[in-house]
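A single protein chain has been omitted; all remaining protein chains appear in their positions.
The chains carry the letters A and B, assigned in the order they are written, with residues numbered from 1 in each.
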Amino acid sequence: MSAWEDAPGFVSLREGPEMPTVTIEAGQIREACLFARDELGFDMCVDVVATDYLEWGGKGVAGYIGTASGRDLNAPAAQGLQTLPALKPKRFSVSYHLLALRQGAPRVRLQAWVDDGEPVPSVVAVWPTCDWHEREQFDLMGIRFEGHPNLERLLMEEDWEGHPLRKDYPIGGEPVRFSEET
Amino acid sequence: MAVAPRRPRVRRWPIVGDPPYDGSRIPERVPTILDVPPHLEDSEDVFRINFGPNHPSTHGVLRLIVDLDGEEVVGLSAVIGYLHTGFEKTMETKTYWKCVTYPERIDYVGYQNNELVFVLAVEQLLRLEVPEKATWMRMLLCELNRIHSHLVYLGTSALELGAISMFWYCFREREMILDLFELVTGQRMHTRYFQVGGLAEDIPEGFYPECRKFVEWFPHALGDYLQLLDRNEIWLERTKGVGPLSAHDAIALGQTGPNLRASGVDWDLRREQPYLAYDQVDFRVPVYPEGDVYARYRVRMDEMAESNRIVRQCLDRIERMDGWPWIADDRKVVLPPREELHTSMESLIHHFKIVTEGFRVPEGEIYVAIESPRGEAGCYLVSDGGPKPWRVHFRSPSFVALEATPTCARDGLIADLIAIVGSLDAVMGDTDR
Partner (left out) sequence: MADRLRDYGLQSERLLWPTKGPSKFEEEMGVDELEQALGLTTLEKAVRWAQTKSMWPDTFGLACCAIEMMSIVSARYDIARFGMEAFRSSPRQADLLIVSGRVAHKMAAPLRQIYDQMVEPKWVIAMGACASSGGMFNNYTILQGVDRIVPVDIYVPFCPPRPEALMEGILRLHEAHNAGVPPAYERRGVAT
């Protein structure tokens, strides 16, 4: 949607199979969300997800069966180029999945990139549902949301140390024989 | 923190009917915490009780810290996380094949819907085409699962409000559905029948007549429940007007599914964004504008009848698909049939690679949403091109439904709180993941 280019903090737009992904400057995510809600009619925030891209692309995917753009089932013996995943701008991406209650159910993913320790403005004032979503991402990923009225741990205990879903946090549990294989 | 004012805009569809109240009842400071009003703060009448994680209601480990002024609820906050299982992190360490067993345990009442959303996400990233028989069978099982989930909701909700005999009636039908699942998949719950590419196995003989028997019987059972509850004065007193949620509040709080439809928003993902073969079946979407516990109950009752219709239509289609393939033919993703392993070297290698290393999914990120019995269940999947997912996140409808508890319970009595939490139909496994 070219309407996205007017969004505050717009960086880039990438069309995806199921919804476009719009990258927004992290500091202006609240204004962008207001723009999405008021101008473009995305009434509902479905989800707020944070992803940790530490060591992304570190594991080579040698022998990847396919071409650089994906897999073509019809191409005979489509053996491929070894692809390495594209590098990411920063360590964490915070994705806001939005839904417009209109014909065709248009969806969009607003994405903001932050580093460890960088705060993201909270969008609780735009959609109250983001309260618990942001708390969960703070709890599990350690991303601070500025302006959140009650930023506390939600799923883990209050005195838990560390943020479990980060890539440098171990899976935990106890060692089991033969559990090192895939 | 007040919600930023929006430009007034006249809305028609999808909101229907009049709202149960004007304005917004979402708590101002924190949307998910009802604060004790300032004039009661120092009063000695306010009593804080703990609806601890272990409590008589059958909704699992939800902890509510409730401030009571007599019988009235003046403060409410929810503490969750008592069932946090670390699904998302655990799935990052397993290959996609092994991962399919995990999403089922998230929403353990509507388990096949969670399986479906994960499997659909992987298939879309792989750009894999699923055969028609598998699509229709998945739809049939998901609709049976919807009936199962609503039966559990009805049985347990009614049990909590005192209509104890409903529990036994609902579980009688539930046993019939679980028998059907056992017939097809071998397991009553957590069936693990959906595979990336289609179904794990062909549909066994004898399923169609059994399913038909259930489909013919179920409207009678629904009639039983309606007779027991629908005109029951006590039920009406305890559910009508209790826990109202207007359409605007519901949308602001991200509600989906029956909770949203009971607030007067005509929105169903099966119709708006059809997945599987929902655009080829005929079904109604029940919408009620009152937004109270009774409306949510009515929506779910009507949905059970509609799901029965869908199952009947699926049966009509699948019965003619005898002998058709049930899983995709792509050997890079799907295991080859065992007979081929004796003769074909490539099949042996494929089998070996898929079992030991796992099939690789191209790099990308995707968000797939379906209409689970609780609302919009979504799976956000990020793949780095390897055999294990990089990040899996499940958008769980129960997590969002519980956010609406303070809004619904505002100005209510403590007995109404039980009715409200039951009607929001939150499954704690889904909430805490």
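Operating definition for what follows: contacts are C-beta pairs under 8 Å (C-beta built on N, C-alpha and C of every residue); 3 or more make two chains touch, one makes a residue touch a chain.
Computed from a predicted model, the values in this text were never measured in an experiment.
Chemist: From the list B:K89, B:R138, B:R270 or B:R374, which touches the chain that is not on show?
Modeler: Residue touching the absent chain, from the options given: B:K89.
Chemist: Taking the full complex into account, find the residue in B:E175, B:E201, B:D279 or B:D322 that is in contact with the omitted chain.
Modeler: Result: among the candidates, B:E175 touches the missing chain.
Chemist: In the complete complex, the non-displayed chain touches which residues of chain A?
Modeler: 156-157, 164, 169-174, 176, 179
Chemist: So that we can see where the missing chain sits, which residues of chain B does it touch?
Modeler: Residues of chain B in touch with the missing chain: 52-56, 58, 60-61, 81-86, 89-90, 101-102, 105, 108-109, 111, 152, 156, 167-168, 171-172, 174-175, 188-190, 428-429, 432.
To be clear about the criterion, only the chains that are shown with their structure count from here on.
Chemist: What whole-Å value do you get for the distance between chain A and chain B if each is reduced to the mean of its CA atoms?
Modeler: For chain A versus chain B, the centre distance works out to 23 Å.
Chemist: For chain A, which residues count as touching chain B in their complex?
Modeler: Of all residues in chain A, those touching chain B are 16-19, 21, 34, 37-38, 43-47, 49, 51-52, 56-57, 59, 61, 64-66, 70-71, 73, 83, 85-86, 95, 97, 101, 103-105, 107, 109, 124-133, 136, 140, 147, 149-150, 153-157, 164-165, 169, 171-172, 181-182.
Chemist: Flag every residue of chain B that touches chain A in the complex, lowest number first.
Modeler: 1-4, 6-7, 14, 26, 29-33, 80-81, 84, 86, 88-90, 93-95, 124, 126-127, 251-254, 256, 265, 267, 269, 272-273, 330, 332, 356-358, 360, 362-369, 376, 378, 380, 382, 384-388, 390-391, 393, 395, 399-400, 402-403, 432-433
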